[in-house]
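Our next item is subunit A:
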Amino acid sequence: MITAATLSGLTGAILVGLGLYGLIADPRPLRKILAFNILGSGVFLVFGIIARRGAAAGFPADPVPQAMVITGIVVAFAASALAIAILLRLVSETGRASLRPDTPGAAQTPGD
Partner candidate 1 sequence: MNALGAVDLGLALLVLAIAGWTIAAREAFAAIVGYVAYGLLLSIVWARLFAVDVAMTEAAIGGGVTGVLLISAAARLRQAQTAEDERPTLPLRLMAAALSALAAIALGAVILSLPEPGPSLAPLAAKNLAATGVGNPITAVLIAFRSFDTLLEKVVLLLAIIGVWSLAPDRYWGGAPIAPRAARPVGALTFLAQLVAPIGVVVGVHMVWVGADEPGGAFQGGAILAAMWMIVMMARLSEAPPVGAPWLRAALVAGPAVFLIAGASGAVTSGAFFALPQAFAKPLILIIEAFMTLSIAVTLPMLVAGPPRRAPL
Partner candidate 2 sequence: MSGALDLFSIAAISVGGFFFLAGTVGLLRFPDPLCRLHALTKVDNLGLGFIVLGLIARSDGVFGALKLVAIWALVQLAGATSAQLIARAIRRKEQIGAKSAGGSPAA
């Protein structure tokens, strides 16, 4: 019998797989950021079932992993915001949303 917590953990494991595939196989940078977020939320879910399995002392779930996930969600958001700012700057420099190094137009040197 699979418990609700184990089911969520397996969901998290598949989410990690889906996110990892999107991160590797999709060349579009914005979609890589999306996939990275899905990967991250899968990892958070695995944390969540560790918390749920640690239910003790009258708490329905261990508070320590939960607190870590809360800070993790905020850090994932900050990382996404930084990644998107870098992406938008890249596009404004090269006119192209691509991570390929030999993109036409990328050769221009930034003036300082």
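The candidates came about this way: all candidates are chains of the complex that A comes from, given by their letters.
As a convention for this text, a residue touches a chain if its C-beta (ideal position, glycine included) is under 8 Å from a C-beta of that chain, and two chains touch if they have at least 3 such contacts; residues count from 1.
If you're wondering where the values come from, they're calculated on a predicted model, not measured in any experiment.
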Touch assignment for subunit A within the complex, options 1 or 2: 1
Touching residues (chain side subunit A, partner candidate 1) in the complex: 4-22, 24-31, 33-35, 37-38, 41, 44-46, 48-64, 66-71, 73-82, 84-89, 91, 95-100, 112
